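Complex shown without one protein chain; remaining protein chains in place.
Per-chain residue numbering starts at 1, and chain names A, B, C and D are given in the order in which the chains are listed.
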Amino acid sequence: MPKTRVGVFVCHCGNNIGGVVRVPEVVEYARTLPNVACVEDNLYTCSEEGLSSIREQIAEHGLNRVVVASCTPRTHEPLFREACEQAGLNKYLFEFVNIREHCSWVHMHDPAMATQKAKELVRMGVAKARFLEPQEEFESSVFPAALVIGGGVAGMTAALGLANQGIQVHLVERDQELGGLIREVRTLFPAGQATEEVLQPLAEQVRNHRQITVHLGSEVEDVGGFIGDFDVAVKADGQVNNLKVGAVIVATGAEELKPTGLYRYSELGNVVTQLEFEERFKRGADVPRDVVIINCVGARIPERTYCGRFCCTTAIKNAIWIKEREPEASVFVLHRDVMAYGVQIEESYRRAMELGVRFLRYDPENPPQILGDGRAEAVRVQHQLMGKEIVLPAELVVLTTPLVARDDNPRLSKMLKVPLGGEGFFLEAHLKLRPIEFSTDGVYVCGSARYPANIPESVSQAYASAAKASIPIREGVVRAEAITALCDERTCSACGNCVEVCPFGAVELQEGRFGRTAQVNPAQCKGCGCCVAACPSGAMQQSGFNDRQLLSMIGALAEEMTGGVGE
Amino acid sequence: MDRKKISKADLGRWLDTIAGKYELIGPTEDEGIIQFGPVQSSAELTLEYANSLIPPKSLFFPPVESLFAFRKRGEEIQLEETKPLQQDRVIFGIRNCDVGSLSLLDRVFCDDLEDSYYRERRERTTLIALACPTPPRSSCFCTTFGIDPLSPAGSDILLTDVGDVYLVDAVTDKGEELVALGEGLFAPLTEGEEKELQPPPVDMPQLDVRELRERLEALWEDEYWEKLSLPCLGCGICTYVCPTCHCFDISDVGSTSDGVRYRCWDSCMYSDFALMVSGENPRPTKRERTRNRYFHKFSTFPSRYGTGYACVGCARCLVHCPGGVEITEVIKDISAKEGVSDR
Amino acid sequence: MASESSDEGGNGYEPKILVFACNWCSYAGADLAGVSRLQMPANCRIIRVMCSGRVRPEFVVTALSKGLDGVLVLGCHPGECHYSEGNYFTRRRGLLLKNLLQFVGIEPERFQVRWVSASEGAKFADTVEQVTEQIRALGPNRPQGGMHSTEPGDR
Amino acid sequence: MSNRSVVVVGGGIAGIQASIDLANMGFRVYLVEQTPSIGGRMAQLDKTFPTNDCSMCILAPKMIECAGHENVELLTYSELAEVRGTEDDFKVTVRRKPRYVDLTRCTGCGDCTEKCPRRVPDEFNVGLGKRKAIYLPFPQAVPRKVTIDEEACLYLTKGRCRVCEEVCQAGAIDFEQQEEILELEVGALLLATGFDPFDPASLEEYGYGKIENVITGLEYERLICASGPTGGHLERPSDGKVPGAVAFIQCVGSRDVNYKPYCSSVCCMHATKEAILANEHYPDLKSFIFYTDMRAVGKQFQEYIIRARDEYDVSYVRSRPGKITVDEETSNPIVWYDETVYSEAGDPVRRVTSLEVDLVVLCQALVPHTDHQEMAQKLGLELDESGFIAIEDRLFHPVDTSVAGVFACGFCQGPQDIPDSVIQASAAAARVAEILSLEDRELEHA
Partner (left out) sequence: MEDKLQELVVELLGDGAMEYFIGYRQGFEPSHVVPCFVTDKSEADRLIWGPLCLQNLSKYVLQARDLDGKVGLLVKGCDARAIVELVKQHQIERDKIVVVGVPCEGQVDPRKMEQVLGVSMEQVTDVEDAGDEFLVKVGGEVSKLGKEQVLRDKCFYCKHPTSFDYDYTLGEVQPFTIDSESEEYDAVEKLEELPLEERRAYWLKQFERCIRCNACREVCYGCYCKECIFDRTDPRWLDRTPLPRENEIYHLIRAVHLAGRCIDCGECERVCPVNIPLGRLYKKLQKDIAELFDYEAGMEYDTVPPLVDFELDDQDPFL
């Protein structure tokens, strides 16, 4: 084992550090530390000439550890690690000591204490550096194919998004044909385009695409493995075939809520949902004259708090559809808020009003009542502006309900080890900045499976998930930073603490050379270290943060010799 | 010096005078556990005890002692040796089995490889042995190893309780010095007393230890050790309570610039006792370790130091072993095995 | 902001406090306190770990027994952990260890756990200030026996 | 030959996300940003709804990842000069405005900013605070390099001073620096130019610009932000007092045929967030939100509104205020609006009433970036009547503009919040990837 030779580089950072911490004193002190071969200070270690001086010192003094005492590793660690790598030193033999944000900038009024603190921080850094080991980043290959679950608009678009980049796609759809939910919709917002005009060419393009294999009447039975190496079992009429893919996109969509128990829905024949309206009236049945549309049915209520996002849009579209065919028809939309966000929906909201659609706000505390026995004949509602009850004649009552999560979601979520949110929709990694990825790598979600989304939003999300899924596949390799956990099977007593504690299911008890012991899958391990802390015997260690390194830092701080067998 | 006697009441006074001049150490009781520790006055001592749990060996070869402190100033290193004793000591109430064990330990610590700490403690300590009450404890078997509970051999003074007085046999100068200290408290024995004031003879079951070593050495490969070691938990209590065990470990505690070198007891029953840096361990399982413990007592120690067996029959190990491994049964099992003479 | 940290000529006792900060939240919070130049006492030394869930109770016990005056473990707010569950374990271990240390007579202020997110620079500074003053009030954490006295207990 | 590179215009969260995705796919990305640092509007926010994450905490890692990526070249303080060519083969000229600072030397240490004597209104803090002539836009700016504002710098305007040059130990100041023109050959363009706030002064009835304590949503955001001019203390402009009651007026300029007919989509949630922040900082502060439709349509948005009402003392008033007057001595703004009240006979009466508050926040409409028209001409892009970039087939090609090979994502093509912009950014990246990997394989392209 070559003798450990540590190089320490203390930065002035202009006067940001040098103005408070007496850097020369720290440099002199660093020279007295064990195994320190050379110490240097520079005005800006992160500048070009700072980095080149690191490279030179590594070569000149044969350094096999580097400690830089300057700002924060969160921004500059990659920079200095690269400099070490360029000088032929494994980039994990590098330790960062923060003497700016954590020292000089916050102890400006006490240079003496700041200098003392800087010395101790350097001593701790050197103590850890002495026990750093070279690491290789774990690489696993990515199988160049993707699985898209669900053949609706989102699924088809995601498949095209990937296929048009030259990536092989398996599209699995439960029904016997592609299209999903919008097959039940006759005309599309905003222009009232016929669905077939647009759906068939899209489905056509998917079916004929060289890169897309469509599995109709099929269901995903089981998914094992991890990013780059998923084994997928797809069951189609009885027999199962196994696929190998590198990424999975969930595009299973959602269902329209059938509001049994609300507004006498299942009791009266002429109380229908929006999809039922599309089915019955857009096939040529004669357009009804008095229509009352009730919005927020089964939505924004204590049992289901979320807003269905585009059910208002559907209500407006169909109200306009009726008015265009039957200008004298009286169409009332009873709403709590008209969610006509953006340009196009607000425009069509205004157009509906111009066509004479009447929008009345109702109070959720005393909602409209459907009058009539055997058939709905009228709707009584409290008119907020006039402050009194009015009765609207109704030949047809249309209930606008939100989309709800499919009841198959729990099965899929367990299979893919991805979480579900409160309302049963899939829970993304970060609501704002990683909206269509899961925290589990290699699995993505788009369309109403994540949250109700209209067609443009589903399509955008589908393309986005194609973009995300293509990244690992294009790169062909998945690289995990070498801070993963590693189990010393010789001393592991298989108590299972680590398996219980791992948030990513990256540790399992398996038969190995020393009997049944814990084994970590580096591809899945994110390097949090929870398993290391839960391991009583210390068999489980985390590279870059193992017990020997951290304990030597504690020892260095307490001026205590705890170094193990090392130097 | 011929035998004297001292009344039970005067014994306390005598011990108090000793406590004035020496550091007096004797048996004290703490929550049911007897241990030898320093006392200011004889009142703190107890006389109702068979023996201490931790043997008086710990007063000469303590569980932990600092050997020296080191301080590094620049290039120069200062050493400061620890003085084992501040004051000469008198140990009262030591039993003859423990006295016997000290003579065995003397061979280890004071023969060719002299241990200055042990030697100084031995030289500056006077032993007042207290003969065991009769009948002896059922577990004791010291006579098997030639220990006579009533003989002053090995100690400086032997006190024997004969009802309302103690017989006092001072056999060394140190002993006589102590007796001289308690001037008026002692009285010579009259003829009559010399004859009747005799302690009752000790009747203790004798174990057959003839050729114990030879029979043992024949059993090296015997699967007896496998079965014997089954209940053993490798906990090391037997070595920590054994008056003749003397293995120790040394380690430095402190920072790179100053610290203290300590010596502390170690136990051959620990799984990593014989573990070498290479990872090789000549005694990997408790079968080997159990066997090794008895081989050391009855074979290696006698051949190394030319003494008798390294056991004084104090029975501490068999009383306190949680697994119930009993040395008396081992001795019986070995002698029951077909010995050399029977072959 | 934070008051004057060490009085120059004061009683001279400066507690030494070990801080574990998780890379994603509390270490970033410390950085933000730095970037915002929030002045604070200089008694804390930070060890960066990837998650507060990595901090073994053994570190805390060893640090306190080896004479450090206090140990502060910082983590993300529960629910915001970068690894989703790490700080839930920190919370349970912290709860148990706090009670255990108090039970053997170690002052409760010497081991503390706090949640500091990446945006709470001010909270980081206040926490450091508060913990330092609490521990300074306790006085030095006299380690028993061992290096500091060559007399290893009454044998 | 369509080379494998792309120009992304606009360094806000959408531009950053698109650049990261494209760079991770192995394409060369030139990110052109007009201001000295990437980060865009999101960098000015204190917190983001509905999770109340600190905006900078979730933005900074993305900025660092984007700037540090080997496939991304940051062209900050630069503009699109000219675009020629067609899909797969664009010639883009970019004008790099002179910073008068050598980027390779400057380390953002801030010595120069400290010594610079010239102070001008700070546009990052929407003019509330002041900044120096040589400045870092905000502490976490990426790149962490200073810029000299040539209109403000005493030397560049009057030939005096140059104190920054003396102070700079890194010797990074270079007054001779000239404008630079870059010629880039790229396969596609991706626009992410974001939005600007609509100036509510034109609605005189609300008195913005006349009544001191009537401010805009963005100004409020800077006041409440810890890195803002008042360090997070909500000091109202007139007397610096912390307001006891705040009124938020929605749809100022939005859903208004005279100004902006469309709904800007984000202001309902933005107002609720700011009301929650106010109450979080000052527990006994009461907020009123005057709205027409409370459009909380996204995931966990409704729960956010309910929490605002139940836990943060926010009350929602469904009415569109007519005008705002001011009480001269207390300079407290008074909001006039109409409400339905029931007479004793129980029949409703509409009457006008007023509410005196300490501070009014106008949630103004959001419009595409001011020099958006100019850029559209350079690219030959059509705009819709509201000024957003026209998207031909919004349903099935939501990010494709009228010009092949040019894609648009985020606010520049339609009002949307951060998650939707991030989604569209990745979607645009996917579309760009389709073009740039076209010649890798031959196949019929839809």
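Note that in this section a contact is a pair of C-beta atoms (placed from the backbone, for glycine too) under 8 Å apart; a residue touches a chain by one contact, two chains touch by 3 or more.
Keep in mind that what you see is a predicted model, and the values were worked out from it rather than measured.
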Shown chains contacted by the missing chain are A, B, C
Given A:Pro201, A:Gly217, A:Gly505 or A:Pro536, the residue that touches the chain left out of view is A:Pro536
Given B:Gly20, B:Gly146 or B:Pro322, the residue that touches the chain left out of view is B:Pro322
Chain C positions in touch with the non-displayed chain are 57-58, 61-62, 65-66, 78-79, 85, 88-89, 91-97, 99-107, 112-115, 143-147, 152-154
Had the left-out chain been drawn, it would touch chain B at residues 30-33, 50, 53-54, 63-64, 137-139, 227, 230-231, 233-237, 240-241, 249, 251, 253, 262, 264-267, 270-272, 315, 318-324, 326, 328-329
Absent-chain interface residues of chain A come out as 490-497, 500-501, 509, 516, 534, 536-539, 547-548, 551-552, 562-566
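Please note the rule applied: only the chains that are shown with their structure count from here on.
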Dist(centroid_CA(chain A), centroid_CA(chain B)) in Å evaluates to 70
Whole-Å distance, C-alpha centre of chain B to that of chain D, is 85
Chain B to chain C, mean C-alpha position gap in Å, rounds to 48
Multi-partner residues in chain C (2 or more other chains touched) are 28, 35, 147
Residues of chain B that touch two or more other chains sit at 253-255, 259
In their shared complex, chain D is touched by residues of chain C numbered 28, 35-36, 117-119, 121-122
In their shared complex, chain C is touched by residues of chain A numbered 72-74, 98, 100-103, 105-110, 113-114, 116-117, 120-121, 124, 439, 483, 501, 503-504, 526-530, 532-534, 542, 545, 547, 550-551, 553-555, 557-558, 560, 562
In the complex, chain D touches chain A at residues 13, 17, 21, 24-26, 48, 50-51, 53, 58-59, 62, 64, 68, 104-105, 107, 109-111, 169-170, 255, 261-263, 265, 293-303, 306, 318, 340, 342, 346-348, 350, 384, 386, 388, 394-399, 414-416, 418-420, 422-431, 433-434, 437, 440-441, 443, 445-446
